[in-house]
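Note that one protein chain of the assembly has been removed; the remaining protein chains are unaltered in position.
Per-chain residue numbering starts at 1, and chain names A, B and C are given in the order in which the chains are listed.
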Amino acid sequence: MLREPARSIRLGMVGGGTDAFIGGVHRMAARLDGAYDLLAGALSSTAERSLASAEALGLSRGYGSYQAMLEGELDLPEGERIEAVSIVTPNHLHYPVARAALEAGMHVICDKPMTLTSKEADELVELAQARGLVLAVTYNYTGYPMVRQARAMVQAGELGAIRKVVVEYHQGWLATKAEAEGVKQATWRADPAKAGIAGAMGDIGSHAENLMSTVTGLEVEALSADTTRFVPGRALEDDASILVRFQGGARGVLLATQVAVGAENDLRIRVFGEKGSLTWHQEEPNRLVHHPLGEPMRIYTRGGPGLHVQAEDASRIPAGHPEGFLEAFANLYAEIASSIRAAQGEQVTPGDHPTGVEGARGMRFIEATVASAASDVKWTPLPVGASS
Amino acid sequence: MLREPARSIRLGMVGGGTDAFIGGVHRMAARLDGAYDLLAGALSSTAERSLASAEALGLSRGYGSYQAMLEGELDLPEGERIEAVSIVTPNHLHYPVARAALEAGMHVICDKPMTLTSKEADELVELAQARGLVLAVTYNYTGYPMVRQARAMVQAGELGAIRKVVVEYHQGWLATKAEAEGVKQATWRADPAKAGIAGAMGDIGSHAENLMSTVTGLEVEALSADTTRFVPGRALEDDASILVRFQGGARGVLLATQVAVGAENDLRIRVFGEKGSLTWHQEEPNRLVHHPLGEPMRIYTRGGPGLHVQAEDASRIPAGHPEGFLEAFANLYAEIASSIRAAQGEQVTPGDHPTGVEGARGMRFIEATVASAASDVKWTPLPVGASS
Amino acid sequence: MLREPARSIRLGMVGGGTDAFIGGVHRMAARLDGAYDLLAGALSSTAERSLASAEALGLSRGYGSYQAMLEGELDLPEGERIEAVSIVTPNHLHYPVARAALEAGMHVICDKPMTLTSKEADELVELAQARGLVLAVTYNYTGYPMVRQARAMVQAGELGAIRKVVVEYHQGWLATKAEAEGVKQATWRADPAKAGIAGAMGDIGSHAENLMSTVTGLEVEALSADTTRFVPGRALEDDASILVRFQGGARGVLLATQVAVGAENDLRIRVFGEKGSLTWHQEEPNRLVHHPLGEPMRIYTRGGPGLHVQAEDASRIPAGHPEGFLEAFANLYAEIASSIRAAQGEQVTPGDHPTGVEGARGMRFIEATVASAASDVKWTPLPVGASS
Partner (left out) sequence: MLREPARSIRLGMVGGGTDAFIGGVHRMAARLDGAYDLLAGALSSTAERSLASAEALGLSRGYGSYQAMLEGELDLPEGERIEAVSIVTPNHLHYPVARAALEAGMHVICDKPMTLTSKEADELVELAQARGLVLAVTYNYTGYPMVRQARAMVQAGELGAIRKVVVEYHQGWLATKAEAEGVKQATWRADPAKAGIAGAMGDIGSHAENLMSTVTGLEVEALSADTTRFVPGRALEDDASILVRFQGGARGVLLATQVAVGAENDLRIRVFGEKGSLTWHQEEPNRLVHHPLGEPMRIYTRGGPGLHVQAEDASRIPAGHPEGFLEAFANLYAEIASSIRAAQGEQVTPGDHPTGVEGARGMRFIEATVASAASDVKWTPLPVGASS
């Protein structure tokens, strides 16, 4: 069970104005356990809107830009200034903001995909390591208790050697040309200058990759991708189907699409090992289906009997009272708070959350997907990253 | 979509020490949207443990008792003292604490069942009305967006006249004698001095009754109850099955049990009308199943297409990203904040949440159940309450 | 696994003309395993339509009435005449046809409810016993393999002592006045002269009662019923809610309704014991959910691992290839064939299927329900039957 901390971390936010979706999510996640005080923010791309958003949210210290925020905070006494920066901007700003924040000595909590390129990601990882700062990446789905149960079961050998992984993320909200209809999220995600080289793969395929890697612990050796732009005039792919070969011989399939009419956030993973299988579905996140070889199916429930401690620790309330997306997101924030405290020298165990290493790995997967999609050769190998 | 407020309400809490379950839930619910600042607390039944809990939670002002808290806060300037008190104690303290808080001019947020008797509940309703204070009761399940959708569909006539309602709340955590095994929740709930005249009916049957009444708008005319103590030596019923007759001719069935091995928080409601039916299940709260007469089944999803505004307004994040128990609970807190602001003279619409009127109605239902269970006469009528 | 027999039983049918639903079901059930040859029939209430139906179905020997069929068959050599009669008429004809068939020395397979009164049912039971003939009643839901698994688990003590049973059968096809719209099934079922004293209870409540009794082995001691006619002008109840007390202290709830808009054949049973619980749903019949105390939920599947032999024996094809209503019905027919062969002196074990004893017990339950619904006294005791 998560515990409410006695002391909160002073947090600043870049991006996440009142009209953005993901900023509110980060704020709720930061607030839920009382582990952060959101004090400062540069919440929008113009100074005027940034200040208006800060006021509407009751922030103590609104700034017109992230540069102004970092400067302003550094002018404050160390016991007052923000300790960490949450970056919830469009993708192209992740790198410059994270770089500046780390250089200002602040811990960084960065949304995904981490950067525009794996090179940028590797640089940030090195920078954070050099400064002894936390660099966390909010692959939020790995915060779900039953994802942690799945990972713990794999690590404990309960499935035996993993043979096959099928991970898929189906959405339908881009089945029509939402970016031409004024849907803000769609607009920047469809713009390569802001989203990067990938569309569906950057937005949701990156989550699928991280879920697959986190649960199984497998390393991708090569992949073969087919990507498509189904909606006419769209600049980036809205559908991707990828065959995966892992080091050691396991196989995988990763599907990511945003044109599956009616699909909401249909993220699923199935893991098949020699001794058992697991199935998890983000839309019913409190359950984990386990097929032990030769025995009846079992369903583990969050808070229920038979769980590994990693799953128990990520849970707040009794079984049957559903926890959801925000609680999983808040788990990352709570774990990141532990890492920050540990980095600050407190005697606490650093938290369990994705870092820049996973972020850089994700960027390499995206780059390989784009390369493979343009290639007639079947298998595109994944480079081994500097940081992995 | 819920909006994050610029100003927070200053909140005190009675009960909810660090070893209690429901206190943490109320705190998370109060924090999620940033609508409250929890400043003061008398969190346990002894002064020592109260103060220790307050310190562990980082509360600004810990008190040794609720009386001390009310006195201490009244000594503060009006702009600093708490504006509302959240009562999360065992049942027997709801009435004295609520009475004292109302008399101190503070708004009250009270857990359920509201009191030990309907007489106590009626008194509190009158007192709150006389003082112009908010008296909210946290029947939290009615905070779920899809429960609001169900209620809105009934109100809009989409089901036609309601014929039958089946509501059930199955739990299994008291299938063994947990109260003798040191489970804190079980201990006081099994003690009539603290829990009141009912066991399962007070704890979960009251939720079922409120859900039934809220969704359908029907008034119970009479009931016929069979209650049982399955676990030997238990002082209060752990199982209840109730036939219900509503004013106007509709019929109902209410089941509440805490000995259903393996059941977690299996609260369900089915409403059958002349033109359609609805089914909702608390463990999959983001869906609402609708059977329109002569057409294929439809499933509404939280955040999805086709919802009434009451459901949309109770939602924070996009469809397919599950919201759960805490978000529903937080909806009540957010709505209660609106009521408090309205009572304070702000130009806002009072919120949509259960009040003492529903609390008193719930107490009458419990009293009728206990009376019926002891009677050989088939139907026990429900008195019309002073407050309903 | 069921085996195809080398020899078929010669079968006659009364009722079940080409425009009837249930006749076709019985014929498919009889044919599936090759255990019967349907040779003779008196399929409708007029001679002309009977003969036309027999011709349309390619029956060797069509008759104008059941009396003519019995006479005609008795005139044939013993090795050619039918050995058993399947009765699939409206309820009021079950008794006279069964009586005549038994008196003619033929085994009887009778649809449910068995008769119009428990007295008639008791008479048939005595008659069959006196003549050494099989008298089977097609409570078909007990033919499902996973119902047999449930019963076997209860019998093996895997749930411990049973505390509570909730059984419900929700249908929606009579939510409007179908009997006035020319729906043949509805017409006779709504007519007390043909259906008997009960509507929904006779049609589907009787199935629920049998399922409850079969799975748990408990005997009903008393019941308290509320029945309603929701559709104006309907002659018999279309909704029933019943509280049940079993001998030994277990409690039950039985719900049967035909006005649940959109419900198809939503028959469910939940059994809660001291050591575990079971849930089964007719619309997903190949699964049985088991909650062992203190362990994760398990789902048994038809044909899957961990089943009792009684479930395995009632299965034809591998797990995951759904068996359904007709296969369950055919299980009864296959089992009845074994009983007939055993009665004929073959060295085979009599089959596992409901008999007149269960049919008579069901009639007593219906009679008690009707009596209770008209009574102001809470509990109506069930008489102990001559045959049980």
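Keep this in mind: contacts are C-beta pairs under 8 Å (C-beta built on N, C-alpha and C of every residue); 3 or more make two chains touch, one makes a residue touch a chain.
Since the structure is predicted, the reported quantities are computational estimates derived from the model, not experimental observations.
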### Option from C:L326, C:V348 or C:A371 whose C-beta touches the chain left out
C:L326
### Task
Could you tell which one of B:G157, B:G217, B:G294 or B:P381 touches the chain left off the display?
B:G294
### Message
Touching the hidden chain in the complete assembly: which of A:T214, A:S277 or A:T301 does that?
### Response
A:S277
### Summary
Against the hidden chain, chain A presents residues 163-164, 166, 168, 170, 172, 175-176, 224, 226, 228, 230, 239, 241, 243, 245, 249, 251, 253, 255, 257, 259-263, 270, 272-277, 291-293, 297, 375-379
### Query
Contacts of chain C with the missing chain: which residues?
3-8, 18, 21, 24-25, 27-28, 31-34, 55-58, 171, 173, 263-266, 282-286, 301, 303-304, 316-327
### Task
Pick out the residues on chain B that sit against the missing chain.
290, 294-301, 304-306
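Assume only the chains that are shown with their structure count from here on.
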### Task
Grab the C-alpha centre of each chain and report whichever is closest to the global C-alpha centre.
B
### Query
How many Å are there between the centre of chain A and the centre of chain C, using C-alpha atoms for each centre?
55
### Query
Rounded to the nearest whole Å, what is the centre-to-centre distance of chain B and chain C, using the mean of the C-alpha atoms as each centre?
43
### Task
Please list all residues of chain A that touch 2 or more other chains.
301, 304
